[in-house]
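Right, I'll just put the structure down here and ask away after.
Left out: one protein chain. Kept in place: all the others.
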Amino acid sequence: MPREAEPSLNEKQFILQALQENLRLDGRQLDQYRPLELTFGDEYGVAQVSLGKTKVFAKASAEVTVPYTDRPLDGVFTIMTELSPMASPAFEVNRPNETEVLLSRLLEKTVRRSGALDTESLCLVAGQKCWSVRVDVHVLSHDGNVIDASCLAVVAALRHFRKSDTSMEGGVLTVYTPAEREPVPLGWLHSPFCVTWSFFGDEGETAVLDATRAEEQIRVGSCTISLNRHGEICQIAKLGGTPVEAVALLQCTSLALTKVKEFSTVLDRKLAEDSKRRDKSGRAAELTAENDR
Amino acid sequence: MATAPLLVLPGDTIDPSLIPTHRKQPLRLGPGLRHIPPSEIVPTVAGQLVVDPKKNSMWVEYNGGRYIPSTHDLVIGQVHRSAADLYYVNLSPYTANAALPHLAFEGATKKTRPQLLPGALIYARVTLANRHMDPELECVSSTTGKAEGLGPLTGGMAFDVSLGLARRLLMARNREEGRVEVLELLGAEGLAFETAVGRNGRVWVGSESTKTIVLVGRALKETDEGDLTVEQQRKLVKRLVKQLR
């Protein structure tokens, strides 16, 4: 496996020097994100997020399976992450490295364990049939801050996703095709987003948002905070690295909350735009009336 | 060269009338062309075929892709490690290292050679490049024994640009032929900085002021990514300089 290419000594010194003077190479503020783009595919549940040159693709899908025996009333929900050589030659297929393990753990904790998706609503027949929802995350291009971009892509894909409508009549489960009945959205409880701070300097005194790849390679520590717009922390992960003052971490958390609210607004707006685009003829209004039965 | 640019694809046959003939100088093939004996010349990359009858040379211009070393190119390399009598230098990420002998510096002897740490940047010329061997570099002119601006780069910052922009920056008349004026414009605005352009798509910028380096880097990046014309570059420089002040 090739090692990740390291930046040269000149670059390392310069980036640190510039950060001390509150400058970043792309002219951003220390707490400014790169331009965020969020697009949805033609299919339901396809979302692509790009933050500068970082691009992440997420696809949600669902199928009917048997629930786990220890949780007969819950559906199955999995998030699969893939960091392929497409993003960087340092990644290998089918051999997860540390970046990938930490990414998938973070998404797991942020989205799955925080109960963003109502897994009980995925249950069809207790102990026998349930929906299995799966999100595949592919990092298409890696220029730093994959975590925040992936989390946004996962949440966007799940909220955009529609699963086939079902009905239970006399013990017979029917799954309708999209032609028969309009697919229905997932039971969604809250939208968590990740905000990753990178720390620089001997005592980690400079905190920076949305680090690029080069900045990530020379940072002394990082802290990923997941929140939703209601101010609930879903997860905090400062996994080692240079120690940072506790007070600074609290400040980071409150700043992260404002960023999360921004993400939340962007996502809501994009979802509304997308549903308007799909619903040109106003068909959805008729069909929702049908679903009320 | 007044005619429309001639685009070639790998493996195309080149019209013999295009191949320059010169009585005294031998024909010189630049990057992207390969000579298959006895008398066939085949492009190996897709790009624009450029012929220079005066120098009796021809080559293919292309943008993008990975840098493929060819002799006499000026490159910015990153020292990977030091071996017994040479440095292994990385020209582009994830490729085989080039070799830079310890003694290929100006006035270098066993005792006075520069000590370069892994990760240091050097400005060097490619002396040997062929398909089956690792390239070799030098930081001194083998004819004059002078550095001629080559050697270790201290301080400053290296920016990655596309291969096309690096080539255009290196042209002798970069304004007319290469359509890049951004560095001159920045200099005319009173910014003090020095640059070194590597054909491998790296530009080193040095200056006393961090802000200047950041600004030059951004100007280069935006020129490159937006493929700006000279007029647009002027506007860009005006805008950036205004932000600085």
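For clarity, chains are labelled A and B in written order, and residue numbers in each chain start from 1.
Throughout what follows, a residue touches a chain if its C-beta (ideal position, glycine included) is under 8 Å from a C-beta of that chain, and two chains touch if they have at least 3 such contacts.
Keep in mind that, in the parts below, contacts and distances are computed from a predicted model.
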Name per UniProt, for the chain absent here [options: "Translation initiation factor eIF2B subunit gamma", "3' exoribonuclease family, domain 1-domain-containing protein", "ATP synthase subunit b, chloroplastic" or "Methyltransferase small domain-containing protein"]: "3' exoribonuclease family, domain 1-domain-containing protein"
Among A:85, A:185 or A:231, residue touching the chain not depicted: A:231
Sole residue of A:35, A:170 or A:240 that reaches the chain not shown, by the stated touch rule: A:240
Residue in contact with the excluded chain [from A:41, A:89, A:201 or A:221]: A:221
Sole contact to the chain not displayed, among B:81, B:146 or B:239: B:81
Touch residues of chain A, complete complex, unshown partner: 1-3, 6, 9, 95, 98, 101-102, 104-105, 108-109, 113-115, 203-204, 220-221, 223, 227, 231-247, 249-250, 253-254, 257
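Here is the rule we go by: only the chains that are shown with their structure count from here on.
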Approximate Å spacing (C-alpha centroids) for the pair chain A, chain B: 40
For the chain A and chain B complex, residues of the former touching the latter: 2, 5-15, 17-18, 21, 23-27, 89-90
Chain B residues touching chain A - in the complex, by the definition given at the top: 78, 90, 93-94, 117, 119-121, 153-158, 204, 210-211, 213-214, 217-218, 221, 243
